[in-house]
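Every protein chain of the complex appears in place save one, which is left out.
And now, chain A:
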Amino acid sequence: MVSSTLTKPQMRGLLARCLQFHIVGAFIVSLGVAALYKFGVAKPRKKVYADFYRNYDSMKNFEEMRKAGVFQSAK
């Protein structure tokens, strides 16, 4: 009953290898998430706000709201 010799498994440096894998992965994941957020959420949002306020007339907005009747102090 002779079994064929198995390859010797990795005996040393297991924690180091695990740590390296996870440190590199954590770097990549966090930088990727940050980049995705910046270019997917933050940049478009700033653009939308800039476009909204470029030609914004606050008095016209106030008049519209007053005519609609939402104010108590200005009818």
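Convention: a contact is a pair of C-beta atoms (placed from the backbone, for glycine too) under 8 Å apart; a residue touches a chain by one contact, two chains touch by 3 or more; residues count from 1.
Assume contacts and distances are computed from a predicted model.
With the options "Cytochrome c oxidase subunit 4", "Distal membrane-arm assembly complex protein 2", "NADH-ubiquinone oxidoreductase chain 4" or "chorismate mutase" in hand, the undepicted chain maps to the protein name "Cytochrome c oxidase subunit 4" (source: UniProt).
Residue positions on chain A in contact with the hidden chain: 1, 45, 48-49, 52, 61, 64-65, 68-70, in rising order.
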